[in-house]
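Just passing along the structure, written as C-alpha cells.
Only one protein chain is missing; all other protein chains are in place.
Chain lettering (A, B and C) follows the sequence in which the chains are written, and residue indices restart at 1 in each chain.
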Amino acid sequence: MKVRLSYVALIPFLVFFMFPLYWMLITSFKTDTEITSLEGIPLIIQSKPTLAHYKKIFFEEKLPTWFKNSFIVTTLVTLITMSISISAAYALARMRFFGSQPLGIGIFLTYLVPPTLLFIPFYKVVGILGLLNTKWSLLIIYPTATVPFCTWILIGYFSAIPRQLDEAAFVDGASYFQMLTRVFLPVATPGLIAATMFAFTVSWANFLYPLAYIYRHDEQVLTAGIYTSLIKGDVYFWGELMAAALVASLPVVVVFAFLMDYYIAGLTKGTIK
Amino acid sequence: MKVRLSYVALIPFLVFFMFPLYWMLITSFKTDTEITSLEGIPLIIQSKPTLAHYKKIFFEEKLPTWFKNSFIVTTLVTLITMSISISAAYALARMRFFGSQPLGIGIFLTYLVPPTLLFIPFYKVVGILGLLNTKWSLLIIYPTATVPFCTWILIGYFSAIPRQLDEAAFVDGASYFQMLTRVFLPVATPGLIAATMFAFTVSWANFLYPLAYIYRHDEQVLTAGIYTSLIKGDVYFWGELMAAALVASLPVVVVFAFLMDYYIAGLTKGTIK
Amino acid sequence: MAKVVIENLSKYFDRVEAVKNFELEIDDKEFVVLVGPSGCGKSTTLRCVAGLEEMTAGEIHIGDQMVNDLPPRDRNIAMVFQDYALYPHMSVYQNMAFGLKLRKYAKAEINQRVREAAEILGIEELLNRKPRELSGGQRQRVAVGRAIVRKPSVFLFDEPLSNLDAKLRVQMRAELSKLHQQLQTTIIYVTHDQVEAMTMGTKIVIMKDGEIQQVGTPMEVYEYPVNLFVGGFIGSPAMNFIPAKIISKDSELSVDAGSFELVIPSEKEQYLQGKINEEVIFGIRPEDMQDKSFAEKSIQGGSIQAVVEVVEPLGSEVQLFVISGEHSLVARVDPRTQARLSEGIKLVLNMDKIHIFEKEPPHFRVKTEERP
Partner (left out) sequence: MAKVVIENLSKYFDRVEAVKNFELEIDDKEFVVLVGPSGCGKSTTLRCVAGLEEMTAGEIHIGDQMVNDLPPRDRNIAMVFQDYALYPHMSVYQNMAFGLKLRKYAKAEINQRVREAAEILGIEELLNRKPRELSGGQRQRVAVGRAIVRKPSVFLFDEPLSNLDAKLRVQMRAELSKLHQQLQTTIIYVTHDQVEAMTMGTKIVIMKDGEIQQVGTPMEVYEYPVNLFVGGFIGSPAMNFIPAKIISKDSELSVDAGSFELVIPSEKEQYLQGKINEEVIFGIRPEDMQDKSFAEKSIQGGSIQAVVEVVEPLGSEVQLFVISGEHSLVARVDPRTQARLSEGIKLVLNMDKIHIFEKEPPHFRVKTEERP
C-alpha cells in the first residue's frame, strides 16, 4: 500500500521524463511539411503520420551500426567500471590502511575535475595508444568519469554494512569469497544497482568525447552520430533527429523501467536495520 | 597531526590533478617550432620559453570576454542553484508531507536523465524564450543539471541533522528564521560547501550546451570559446590551447584550494556526533 | 514556579490516537514523572506541553496562562532532549547563552547566569569546549545547564538519561533530584524506566496506550497498583502473576493456585467475601517470597515448595527463578541462601503483601486493605 502511494509522488518526474519523449514521438511521425509549417501544433499530429524519418535513419543513415557501437562500448565500460569500483570501494570501506579515508575523498574529488582540463591530455594519450578515431578510445576515457563516482557511491553503501556481518559469515564458516558473494554483495545490491545505472547512463549518453575523438562514421556511437549527421551547420533535420533521439533513449528508459523497483526499494527500505 | 597525514594520502590525486596542469603549463610556454618538432621532449622546455601564446589569446582572441561571460554565468547559476536546492532540500528533509521521500528520489533520478534526451527540447524552449545565441540561455539550462544533484546532496546532509536541534532552538526562543540562520544552516555548512562546489564546477566546465546554443563570439563562454576558436577542423593550435585551458581551469583550482579544507573537514569529522 | 494544568488533552496522528483525554494537575515545584512503555503517548504529551506538537483537543495552562496557541518560545519553558540536542557548532558557553542572547539579555547578565549555572553543574572548565569534545555525562550536564540559565517556570525532560551507562545514570538521577530541590521549580519528566520514575518523582503518572492508568506517589503505585498492568510495570523483577481461585475452606479463605493453596490473612477476608469461587489473578512481588531458612520470623505467610531453575546472585541478594507446579516464579532472597540449581527449595510468601486482580481486562486490583 505504502509502496503504491510512493509511485504517485513520482508523477511529476515521470511527466518531466515523459514529456520530451512524447514530443519527440509526435514529431518523429510528422511529415517535414507539418514540422516546418507555422500552423502546426507541436503536440498534436494534424496531417497523416509518416514513417519516413524512421525509414531514413534505419536504412540511409548508419544508425544500426552506431547503435551496435554504443551497445558494445556501454556494456564494456559498465563491466570495467563495476569491476574496478567494487574492488576499490571494498578496499576503501573495509580495510583500515593508512590514509584510506582521504583516498576515498580524493576519488570523489577526481570526479569533480572538469572534463575540459582532461580533454586535451586525453586526446594525446589516445593518440599515442593509436586508438584515435576508434570506438575503443572510449573504453579508456569513459571509466575516468564513471569509476570515481561509482566508487564513491559504493563506498557509501559498503561502509553502511556493519563489519559484524562479514565477521558473522566468517565465524559461520565462510571463506573470503563466500562471504563476498553470499553475504556482502547481496546485501549491497541496491548500491550495486545504483552504480550500474549511473555507469550505463553516463557511457550511453556521453556526447563530448565521441564527437571530438571519432570522425569515421563506422566507429561512431549513437549520440554523436545523430548530432553530426542530422545537424548540418544550423540546418536541423527535425523529424529524423526526433526519431533517432527516441531510438537512442530507449535503452536508458528500459534500464530504468526494469531497475527502478530495486532502486526505490533499496533507497526507501534500507537493507540494514 | 591526523589531519596532516590525511593530506599525504591525497598525493596520488594531486598528481593526477597536477600532471595535466604541468603539461599544459610547459606547452603553453613553448614556441610553435618546439611543439611541432619531432625531437621535442613533452615535459621539458628546451629552447627559450615564450609568452607569445598568452599574448595571442589575451589580445587577439576574445578570451577576456569569454572569461567574463563564464564568470557571470557561473556565479548566477550557482546562486540560483543554491537558493532552489536549499529550499527544496529543507522542505523534503524536514517537512513530512505526503510523498516527500519518493519526491526526493525522483529529484535524484532527474539528474540521471541523459542530457541527450533533453538537448533537443531545450533547444526549442530556449528558442521560444528568445535566448538562443546568448549566454542567458545557460541560466535556464545549467540549473536543470545542478539543482537535482545539489538538492540530493543537501537532502542527505539535512536529514542527518537531528530534528531535536531545530526544536531545541525553538524552545530556546528562536523564530523560524533565526533557527535556520543561526542553527540549521551553520550546522549544514559542509553540505552547503560541497553542493556549491559542485554547482560551480559543473557550470564553469560545461561544454556541450554553449557549443550548441551559442554562435556569437561575444556571448560565448570560456570552455566552448577555446574549443571553437583554437581547433579548426583537425588543426590544433596547441600552444594557445594549452595557455587558454590553463587560464580556464584557474578558478576551479582556486575554489578547490580554498574550500578543500572545509570540504575534507566536513566529510571526515562529521558535524553531528 | 508555576502550576501546570492539562485538561482533556487528545492528540491524533493521522487516525491513530496517541493521547486520549489526558487530565492532570501539576502543582508548583512538583517533580512529575510520566512513565510507560514505548508508544504509550508520554513523549507526545510532553511535546504538547512544550508546544512542539499541536494538540487535537484540550487545553494546557502554564501558570495563569492558557498556552494552546503560543509558540514554544513564549511558554516560558525549557526542555532537555534525549540526545541532548546541543548545537554542534557552538561552544558550551555559546550553547548555554543562546537562549538568553535571542531574548536580548545584556552581555554581563548573560555571562553571570551562564557562570552561575556552570558552577551549579560543575562544568566551569568545559565552557570553551565544543560538544563533540565532551563525554556523555558532560553533554548531559550542558543540556541541563542550557535549560537552567533561562530560569523558566517549567522544566521538561524527555528521557534525558537513556543514553548514559548504568553507573552514570544512578549518579545523574541523584544529581537531578538535588537540582530540583535547589531550583525549586516544576519539572515534568518523561521516561520508560520505572526505576527513574520511582526514584525521582514526587508524583508518578503511569500511561499505557495513550491513557493514564494511575497517578500517585512512588510508594502508592508500588504498594497499591490499580490494575495488573501497573503492578507488572512498576518494580523489577516484575511482580509474579498466578491464575488462581478464591476458595472458602474450614471457615478460612484461601488462594487456590492448583499446585498450592495459601491461606489469606483474616484482616483481608472481609474484602474478598464477594470473590469466593471466582477466578482471579494472584500477584506477589519477588521480595515478598523468601527462602524459608532465612525469612524473618515475623512474616505471616504460607510456604510453597519449588524447584530452582536459575540462580542469579547479585551480591546483596539472590534472585531465584523457580518452578512450582505449573507456575514459573521469581523470588528475591537472602544472599546466604543455599539454593542450588535443579534442587528443591521452600519459599515463604508474605501474605500481608499479596495482590488480587480481577480476571477480566482491565484486570482491576481488588481492594484488600485500608490504606494508611
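The criterion applied here is as follows: contacts are C-beta pairs under 8 Å (C-beta built on N, C-alpha and C of every residue); 3 or more make two chains touch, one makes a residue touch a chain.
These figures come from a predicted structure and were not determined experimentally.
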{"item": "Shown chains touched by the chain that is not drawn here", "value": "A, C"}
{"item": "Absent-chain contact - pick from C:256, C:287, C:352 or C:369", "value": "C:287"}
{"item": "Residue touching the undisplayed chain, where the options are A:51, A:79, A:129 or A:168", "value": "A:168"}
{"item": "Residues of chain C (touch criterion as defined above) contacting the omitted chain", "value": "165-167, 170, 173-174, 177-178, 181, 192-193, 195, 198-200, 218-219, 222-223, 234-238, 285-287, 309-310, 312-316, 319, 321, 332, 335, 341-342"}
{"item": "Absent-chain interface as seen on chain A, which is shown", "value": "162, 164-165, 167-175, 178, 182-183, 186-187, 189, 269, 271-273"}
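To be clear about the criterion, only the chains that are shown with their structure count from here on.
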{"item": "Averaged-CA centre spacing for the pair chain C and chain A, given as whole angstrom", "value": "57"}
{"item": "Overlap residues in chain A, where contacts from two or more other chains coincide", "value": "none"}
{"item": "Shared-contact residues (touching 2 or more other chains) in chain C", "value": "none"}
